[in-house]
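Complex shown without one protein chain; remaining protein chains in place.
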Amino acid sequence: MQAVLNLDIGYLGLCALSVIGAIAYGLLIGGIIRKVMARIQSRIGPPVWQPYLDVAKLFFQRTSIRHGMMFYLAPVFRTVGGIGIYLLIPIVAGMPGLAGFSFNGDVLLVIYFMFFGCLGMALGAGESGHPHAIIAVSRGLSQMSSYELPFSLALIALVAQVGTFSIGGIIEAQAGGIGNWYLFMNPLAGIAGLLSFLGMQMYSPFNIVLAPQEIPIGPPTEYNSTFLGLMMSGRAIFGVAKSALFMNLFLGGATSIPEAMIKIFVVYMWAVFVGAVFPRFRAEQSVRFFLRWPTWFGLAGIALAMLMKHLAS
Amino acid sequence: MQSDGWMTQETVALSGLTRRLEELRGDGHVQLTLMTVTDWLEDGEFEVSYILTDPVLFRTVILGVRIPRETPELPTVSDIWPQAVTYEQEINEMFGIRFEGSPRQGVPFILEGWKDIPPMRRDFDTLKYSVEHYEDRPGRRSIDTRRFVGRVSDEKSFTDAWEPREDDGRERKLADMDGGAAGSDRGETTDE
Amino acid sequence: MKDEKIRRVPERIEPAPPDVLKDRAYDPVPASPRREVDPYCYLGATEVQQPLAYREALATIRNWCRANSLWVMAYGTGCGAIELRPLMTSRFDMARFGMAPRPTPRQSNVLIIGGYLSLKTLKRVIRAYEQMPAPKWVVGLGSCTINGGMYWDSYYTINKLDLYLPVDVYISGCMPRPEALIAGFQELMKKIKQGEANGWNEYLENIDDYKINQKRVIGDWRMPDYNW
Partner (left out) sequence: MNPVLFIAVPLGAAFLLPLVRRMGDRAARGLAGLTFAFVLAAVVAWLPALGNGAMLTVTTGGWPAPFGIALRFGLAEAVLIALSAAAALGSFGAVSSRAGRDATSGGVRGLVIVLLMVVGANGLIMTRDLFNTFVFLEIVSIATYALAATGDESRGLEAGFKYMFLGAVASAFILIGIAMLYRLTGTLSIDGIAESLMVGGAGAVPMFALGVVLLFLFAGFLVELKVFPLNGPAIDLYDGVSPAVMALTVATALNASVYAFWKLMPIFRAVDLTLVLMVIGGATFVLANLFALRQSRVRRMLGYSTSAQLGLIVMLMPLAHSGDVSATAVGLLLVNHTLAKAGLLWFAGSVGKQTLVEWKGVLAGSPAARLSLAALVLAIVGMPPFPGFWGKWDALVALSRGPHAWWIIPVLAGSLLEFIYYFRWLRLAHVPAEDAETKLEPTGSLVPAHAFGIIVLGAGLALSSRLVTSSTDAVLTLAGAGLVLLIAGQLPGRLLQFLSLAAVAASGWMLHQAGSLAPTSITGFFMLIVLFGAFTVVLAGIGTPPDRKRYHGLFLLLVASLVLLVDARGPLGFFAGWELMTWTSYLLVAQGQRGGRPAFRYMLFSGAAGFLVLGGILVALGAGVTTIGDFAHLAGPAALWTAILLGAGFAVKAASAGAHVWAPDAYTESPDLFSAFLSGVLSKMPLFGIVLFGTRLVAGADPALIGGTYGPGYALGWLGAITAIGMTLLAALQEDAKRLLAYSSVGQIGYAVVGFALLTPLGWTAALYHTVNHMIIKLLLFLAIAAVINRTGTRRMHEMGGLIKKMPAQYIAVLIGIIALSGVPPLSGFAGKWLIYNALIEKEWYFIAGVLMFASVIAFLYLFRLINTIFLGQLKPRHREVREAPAVFVVAQALLVFAIMGLSMFPDALLRVTTAMTAPFFGAAGVELAADGSVLVSLGYLNAFGVMAMVMGLFAVFFAWVLFLGPKTTKVGQLDIVMAAEEPPAPEEIHYAYDFYRPYKRAFAPVLRVSVERGWSRFAAVLSAVAEYGRRFYTGDAQTYLLYAVVFLGIAAVAVLSRLG
């Protein structure tokens, strides 16, 4: 309680600055991704600043509609979810604005807080009354539940080895060179984490939720104008936060802003490059995929962690 | 009855239609491929054609039945071929032929809120309808390509004498139509 | 035409007085008594009057953003839609202009009518157009949208799209090549940047006329009550 009440304006300002920076960076990464995808498809592609234009345009829309209270609130949930999770992750160890509110809880808090935005989004989609939006949510939840399994297994293996849920502690444990990164310390759990991260990022082949060709854009089908702009901002920072979490858990965290930016970018691109070459899975295929190999890797990762712990003692 | 080996064309009286269709179905023509209508305006009759296929022996029968234009009514075949419902619905809409006992008669198929006579009847003047209902943009110029048809076929060669002349009536008909249509041709007029 | 019931939307919008025009360039707020009636196009009643220079600058930025981020609702009603596809692929790549296809009218800015419009389709197109958030633009593709094209004498296709929807840019041809489409979109972007693409405002200003025209051709006007 006191820790929260003691925050001063300066600190909050720093946090706000870092949030804005993260949104900007997230949008920029989005632009780069579009450019990269265009190049892969031998197109010229939009300029890298295109997402800024899109978001600005959406905020400049003259009119917008709403379907009800929850429709109204969903973008708020989404944005709060994105920013909240960003603030709960220490992006750069020891830098005040970039550690945000991470003193409030550990990695479990971060993982569960991820659902906050998704839940709001899903509720807004439900309020819109559009069947396609709800179909997308149904598929998305199915997929989410399945990739969370390997991810939690990887996380459990990690915590078993590191001995703490605290993200700071996890980063500390990986200090001292690439070899200490958890990705290499326990490659099995690392693979499980990498694979489940694909699902988390919802790029192809796991983009059944947004599949524009069959269920027009999924949950945000009915969203427009500022609502959509808010959502895009939320999604941008959410992507950054997820990548940062992955970076902290598996890639040893970051000690400076450029390092964080590079690592986040690399993590992001992993999902993009995989997505560039794989067609979309159906929902049940995706569920089955995550419950097979990534889960086996996760279980093997835990076994390996236990073995290493046993050998150490 | 005409036949060219795999495709047979036959005509049947209205009273024998159902029996003949069932016969054909029993004979192996189990598939109703298409139902279509010809408007013999001059004869005052519609000819409804049922195209039936035998998927085993690759035989096709085109069974035509002529009905008077004044009382365009037929028994449905949807009890034999359920897919006929759609054909019958469409024919009902486009030609105004009623199929007794077919379930979706009178339900719009393509046209929504159509009030005029069924548009596929030959006595329906589509151009007139268009002029009455849809406004044209001034300055439109259109060239009737039918004129070029005749011109191309006029270019005779000395080898024509040896060319097979299967359809002598075709050119004549086209010419008739050309003449007939000339009166309402908006092709080279300018609106307003 | 002998039927007086057809009420004409003026082919050309009469040039408004210069001050009004200037206002319009920056998302004009026409003094329309209709603004409460219109569920989609609520024209910001709470607009705060800022200094002119500020408004001009802001409008420039807005229009530039809008012009460079056109989200397209491609309504492929006829054969014209086939020429839209190459536009998205590697050879022509409309993405380089910031254009992107969008599967729902709620998120689109440009409605492309890709060919002739039968009455049945027209009904849906009107719905789609009305579900788009403002500002929104319509691009008529091919001769069919201009004067009926090869369906000029058909009993079930309209001949002149702008009687029923405000068209900002026509692209002629049967069919127009993708290059022509690009040229058309460039034109639209230019108009947007200059604040001249005001079809959606005209639609609102003349909504009665548009509705009369629409209802006249659409035989069973069974549009849901929320569409006026």
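By letter and in written order, the chains are A, B and C; residue numbering begins at 1 in each of them.
The working rule: a contact is a pair of C-beta atoms (placed from the backbone, for glycine too) under 8 Å apart; a residue touches a chain by one contact, two chains touch by 3 or more.
For clarity, every value in this text was computed on a predicted model and none was experimentally measured.
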Could you run through the displayed chains and say which ones the absent chain touches? A, C
Going by the contact rule already stated, which one of A:Tyr11, A:Tyr52, A:Phe165 or A:Trp296 would touch the omitted chain in the full complex? A:Phe165
Using the touch definition from the top, which of A:Ile23, A:Ala56 or A:Leu149 touches the missing chain? A:Leu149
Touch residues of subunit A, complete complex, unshown partner: 1-4, 63-70, 72-73, 75-76, 79-80, 83-84, 87-88, 101, 103-109, 112-113, 115-116, 119, 122-123, 126-131, 134-135, 137-139, 141-142, 144-146, 148-149, 152-153, 156-157, 159-160, 163-166, 216, 221-222, 225-227, 230, 282-284, 287-288, 291, 298-299, 302, 305-306
Counting contacts across the full complex, list the positions on subunit C that touch the omitted chain. 39-40, 42, 44-46, 75, 104-106, 124-125, 127-128, 131, 222-226
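Just so we're on the same page, only the chains that are shown with their structure count from here on.
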Rounded to a whole Å, what is the gap between the Cα centroids of subunit B and subunit C? 38
With chain centres taken as the means of their Cα atoms, state the distance from subunit A to subunit C in Å. 38
Counting in whole Å, what is the centre-to-centre distance of subunit A and subunit B, each centre being its mean C-alpha position? 61
Which part of subunit B faces subunit C closely enough to touch in the complex? 110-116, 119, 124, 126-127, 129-137, 140, 142, 186
Residues of subunit C defined as touching subunit A within the complex: 27, 39-44, 61-62, 65-66, 68-69, 71, 89-90, 93, 95-98, 100-104, 106-107, 109, 133-135
Within their complex, state which residues of subunit C touch subunit B. 1, 3, 6, 119-120, 123, 146-148, 152-160, 163, 217-221
